[in-house]
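The complex is shown incomplete by one protein chain, all other protein chains being positioned as in the whole.
Showing chain A:
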Amino acid sequence: MAAPRRGRHARPATDAADEWRPMKETQAQAEQEERAREEQARQSFQPQSFQPQSFQSVAPPPEPPSPVQNPSPAPASDTSAAPRTPAVLNTQNTRPRRPRARRPKPSSVPNGRLNLWGCIRSEFVKLFALASTYWLMGITLVLLPAGAAMSAWTVHWTATIDPQTGKTLNTPNPVDVADLWISVGGFVSTVAIVTGIFGVLAITAEYSTKSIQATLTANPKRLTMVMAKIITVSMIVFIVSFVGMLISWAVVAIMSNDWSVTQLSGREWRLPWVTLFGGAASLTLMALLAFGVGAICRSTPGAVFAYIAILTILPNILSIVSIVAKEFGWVGTIASVMPGGSIDRFLQMNVSSALTSSVSYDYFVPNWWQSLLVLVGWTALSVVLGSLVVERVDVK
């Protein structure tokens, strides 16, 4: 159909301009007519370019009421605008009534509600649609067994050496099984960096790509969003790292097949459970800690740097200070409640062996379950602070 020119250029064919008429009537009436025609053209336009059926089933807006009088001599000059709408021209200075606004008809979208489970599924879709997830989880699955293999090999090598003389023994000492279990979890504190980056990306990627706007528009309840992200990140990291620990266990078991290995003594029965589940748990806690740091920083490089600083740089500084200056011994306490060292202290369960040093300290050093509490405390603090920041800060 020939679309009429709408807007202020929609002028009808000149019908009354040929004759001279007094100014007032012509101007006002011409303006009225033009405006009426513009309105008709806009009202009756049917959008044709929508394809799916849901739009076609909507009825067109109702026609305006029929006019009172029709004094103008040329109503038929309405070209292609409105075959259905009658010409609405009247002598009073009122424009034709627009169709009353109707309530929107029930749409094709069934009434869904905002719910936490939907948000969790949404976060899963988001995380699994990104390549970074697969890379980081793949690196985790590779690094954990690799580190375990290296630690186990070191344990074995140590067992073949005489500790006093440093010479190779003819028959190797039996390998302490506790050392083997510790070596299964040997690389956990290093892989904590990888899972931490995963946790950071889960929140900072949204802020850096501005997709936080779309997310918060769909779900204005920010705490629900944070909760959904936390649940999703913990589930993914826990499962992947547990699988990684199992693979590390398998690798070490295969390697130590023909070594002579001692049995687990009575006090050490918890070691396998702590290693497997505790390793996965500490990686999950580190991911959540990094998530909190990411929520506070809301920038990927800043948050990654802050997280790595908490894990490695800060304890180094504190340890050096406590070693160098004897009167700053209490600084060592602070160093020992940093999350980085706590992971190893937790997993190694204070088993003194060839791998763990049995140096006695002047200051307080947490034992294994205290280290777990330290980790949980750090994570909880970080997550709470991060949630508060996300809740309060404007998204510009």
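We take it that contacts are C-beta pairs under 8 Å (C-beta built on N, C-alpha and C of every residue); 3 or more make two chains touch, one makes a residue touch a chain; residues count from 1.
Keep this in mind: contacts and distances are computed from a predicted model.
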item: Chain left out of the displayed complex - its UniProt protein name, from "Pyridoxal 5'-phosphate synthase subunit PdxT", "Phosphopantetheine attachment site", "ATP-binding protein of ABC transporter system" or "Pup--protein ligase"; value: "ATP-binding protein of ABC transporter system"
item: Residue touching the undisplayed chain, where the options are A:163, A:220 or A:301; value: A:220
item: Interface with the unshown chain - residue positions in chain A; value: 6-8, 20, 23, 26-27, 31, 35, 39, 42-43, 45, 47, 49-52, 54-55, 58, 60-61, 95, 98-105, 107-115, 118-119, 121-123, 125-126, 129-132, 205-206, 209-211, 213-221, 392, 394-396
